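Shown below is the structure under consideration.
In this view, the complex is presented without one of its protein chains, the others remaining in place.
Labels for the chains are A and B, by order of writing; each one numbers its residues from 1.
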Amino acid sequence: MKIKIYKKIIHDGLAWIMAFIWIIPFLGLLMAAIRPMDELLHGWWNLETLNLTFKNFIGAWNHSNVPLNQGTINSLLIAVPATVIPVLIATMAGYGFSRYRFPTKRSIYILIILMLALPQQMIAVPIFSIINKLGLINNYFGLIIVHTAWGVPWITFFMRNFFTTLPVEVEEAAKIDGASDVRIFFKIALPIATPAIVSAVSLQFTMVWSDFFLALILMYSPEKLLATQRIPLMRGVYFVDWGLLSAASILLMLVPILVYTFFQKYYVKGMIGWSSK
Amino acid sequence: MHRKATFTHLAIFILPALLLICVFVFYPCLRTISLSFFSEGKFSLHNYYEVLKSRDTINLKGFSKGFPLGTLFHNLLWIIIHLPLSTFLGLTLAVYLRNVKGGSIIKSIIFLGMVMPMITGGVMIRFIFDKNIGIVNEFLKLFGFLPKAWTAYPETALFSLIFGSVWLWTGFSMILYSAGLETIPKDLYEAAQIDGASSMKMFFKITIPLLKPITIVIVTMTMLWELKIFDIVYVATMGGPGSASNVLALQMYTYAFKALNFGKSSVVAVFLTIITLAVSIPMARSAGEGR
Partner (left out) sequence: MLKKFTLILVLSVLLVSLVSVFGFAEKLTVIGPWAGAEQEGFMPVLEAFTEKTGIEVEYKIYRFEDLVTMLPAQFSAKKTPGDLIFMSGTEWMVKNAEHLADLSGVINEGEFVPGTLVSKVDGKLLAGTFTGKIKPGFWYSKSFFGKHGLTVPQTWDEFVTLLQKIKMVPGIEAPIASGNGTGWPLSDVAEHFLISFGGPALQEDLIAGNIKWESNIVKGIFEKLVFLLKSEYFSEPAEWTTILKQWEKGEYALYFMGSWITGMVDNPDDLGVFSLPGCEGMVFGPDYFNVPIYSENIEDAKKLAAFLAGKEGQTISASSGGHIATNLGVPVEVYPTVDRGVAELLKGVQSLPDLDDTVGGEFQPAFWDQLKLLWVKPDRLDDVLEVLDEKMP
């Protein structure tokens, strides 16, 4: 009996040590963000002199070139619509694919699945050209549309899988009672689908927030740059101030980490939902 | 089972999504493919020839002289190293953390690497491998190694990115395997134990085979990630030094938006897509089947 307990303590202890090792880089980042550069020059793990300061966070937030306050607002202005709209459209499409029969349905669906593999690079140049012709380069709408279109395939696939697990009996009954399909969707299917929708929202929001490539090619005015774009600009053209860069990185990560923390269950279910049928 | 759809139904449910996809995803794909076949206004395979011949893509001399080996090989290396490591590590961690007190917190910590934007992932990798303030060097100092600027040297730049990305991505396979492990009925283990099977045997005969479907998902998604990598390289090394850490996605970007050569950039995009499609076939097959 005792041996078992010891074994468990060692096992758990090792697990916690592993967690600690895993989190060390984050600790380092935090240290770089809150301590002055001189202290860091010879290793942030040296704790002899410890002058904590939030200067870097303030500096990153109010940076003279690429302030993160502006960047965060821009990223939100993109991420919120680019989450809500595709989730709405794709949920309806997912429902459609799960409930209806129509010619070419299978081919279209396979096409959609194939799109899940696509790299963004495959559409980059033509998308630039299309958005340019629409006059939406460097315009929030342009980026929102592209993110929406990019999100629809995976969310359709995801929601369709979910809807296939829902028994149709309730819907059939409502239909017999004379309800229109649209009504059935909004009053019956959608409420039940809430958990799946929350998953889709968490994942899509995180993906849009974290996007760098699409923003890189479609947005360039300094005041409109998204938060992700501002990070490499803080490093590199003239300065690499690790303190500033770390603080900026932390501020950028905070949003998706918060989403993950509050919606963890749905987030994880979302990732798994890809596979389970 | 399935209702027959009327045109109105389709218009409301399917059409908006389909329209968006056709205009902003499907058409651009076709356009990129066509761009790849045009060189100086004429239909030709010249772009393909140029890209394949270019040392940016395949640099055979690199095998004797040292990095760069070409983007194709760099991405391949990424897969060869990163895939087994992160998958195996993820499985081990999932198993190990099964009944640990506070296990979910530990899992969350490990998963954080996946949640953050990959731009910051690249910053973290640069940070970890930095000569003066990086922990890798500090750790190696304990064993008597001299500190090195890992990302500045061609022979180590790519590897530092790859190993750094293992730290970032292992959480994915771990979380998925954790979920997968939960779905294995406990009675299978109990029955095997009664039959006198050792835990090793149970692991290999029960656990692993039952985890096959989720392994396919993990392997596919991980490979896709390894092929599409862009942000990390962009911010950590920008493909350098001397293209030693260049990857296909970054190569495509450089051709398109720096050299303004859309023919070549489209070729790279097409290659990348062919490979990703090929990789996705097993998963797509199992998803497209049924219903």
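The working rule: contacts are C-beta pairs under 8 Å (C-beta built on N, C-alpha and C of every residue); 3 or more make two chains touch, one makes a residue touch a chain.
If you're wondering where the values come from, they're calculated on a predicted model, not measured in any experiment.
Enquirer: Using the whole complex, pick out the displayed chains that touch the missing one.
Expert: Within the full complex, the chain not displayed touches A, B.
Enquirer: Per the definition of touch given earlier, which of A:I23, A:L77 or A:I137 contacts the omitted chain?
Expert: Only one of A:I23, A:L77 or A:I137 touches the chain omitted from view, namely A:I137.
Enquirer: Among B:G90, B:G164, B:G239 or B:G263, which one is in touch with the chain left out?
Expert: B:G239
Enquirer: One chain is left out of this view; which of B:F38, B:Y96 or B:Y153 touches it in the full complex?
Expert: Spelled out, the listed residue whose C-beta touches the missing chain is B:Y153.
Enquirer: Determine and list the chain B residues touching the chain excluded from the picture.
Expert: With respect to the unshown chain, the touching residues of chain B are 55, 61, 65-66, 131-132, 149, 152-154, 238-244, 254-255, 257-261.
Enquirer: Residues of chain A in contact with the chain that isn't shown?
Expert: Touch with the absent chain occurs at residues 37, 41, 64-65, 132, 137-138, 220-222, 236-242.
Methods note: only the chains that are shown with their structure count from here on.
Enquirer: For the complex, which residues does chain B have touching chain A?
Expert: Per the stated touch rule, the residues are 1-5, 9-10, 12-14, 16-18, 20-21, 23-29, 31-32, 35, 93, 96-97, 100-103, 105-106, 108-112, 115-120, 123-124, 127-128, 132-133, 135, 138, 167, 172, 175-176, 179, 213-214, 216-217, 221, 224, 227-228, 230-231, 234-235, 248-249, 252-253, 256-257, 262, 265-266, 268-270, 272-273, 276-277, 279-280, 284, 287-288, 290-291.
Enquirer: Name, in rising order, each residue of chain A that touches chain B in their complex.
Expert: Counting only chain A, the residues touching chain B are 11-12, 15-16, 18-19, 22-26, 28-29, 32, 40-45, 89-90, 92-93, 95-102, 108-127, 129-130, 145-146, 148-150, 152-153, 156-157, 161, 164, 168, 181-182, 185, 206, 209-213, 216-217, 228, 231-232, 235, 242, 245-246, 249, 252-253, 256-257, 259-261, 264, 268, 271-272, 274-275, 277.
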